[in-house]
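I'd like to ask you about the structure that follows.
Only a single protein chain was left out; the remaining protein chains are all shown in position.
Take a look at chain A:
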């Protein structure tokens, strides 16, 4: 695997994502600056968490229009796996690679704690490290994680098995408890919880390490 991590101004989980990828693959990922217009030779792209461009206008809105995203969208359309975590999920929605949008948390609070998730689709290349229906614990840390889409879109996502993870106890008001969604082709996953922050007992959990090992095996 030749992973790369896109770095935006005010990304803050880019190094966590790089550490998780390195732990799983044994290789340091390429760190790619948002202002670049070309990607290095890569077969796995991570859009990390953070507050790119200070969440100006809407979370992920400016990052989704940055030069590197044109290349990421093209790669994603060609089938390269793209994983967006937290702000990365917001960017994927803003870039049109995933349906829906992430609104302000229903309770208005910034939510920062470890949450339980149910693996709703263990067949995707991102979730093959888990069993169908397995419960995993990942931290969340966001203010705008309230997944929203119209009823027709939500029905389609559920009908096509594109809900990857669901919250056991919904922390942000997300429609139908959705924590992570796949694109139609299955090569793009956006999720609010942070698997890269759960890769060691020292960090409070290891379910994220299983997530990244699963990626390697699927690749």
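The rule is short, and it goes like this: a residue touches a chain if its C-beta (ideal position, glycine included) is under 8 Å from a C-beta of that chain, and two chains touch if they have at least 3 such contacts; residues count from 1.
As a working rule, contacts and distances are computed from a predicted model.
One chain of the assembly is not displayed; among "Xanthine dehydrogenase family protein subunit M", "Phosphoribosylformylglycinamidine synthase subunit PurS", "3-isopropylmalate dehydratase" or "Aspartyl/glutamyl-tRNA(Asn/Gln) amidotransferase subunit C", its UniProt protein name is "Phosphoribosylformylglycinamidine synthase subunit PurS".
Across A:15, A:30 or A:104, the single residue that touches the chain missing here is A:104.
When you scan A:87, A:146, A:170 or A:187 for touch with the missing chain, the hit is A:146. Listed for chain A, the residues touching the missing chain in the whole complex are 57-58, 61, 65, 93-94, 99-101, 103-108, 146, 148-150, 173.
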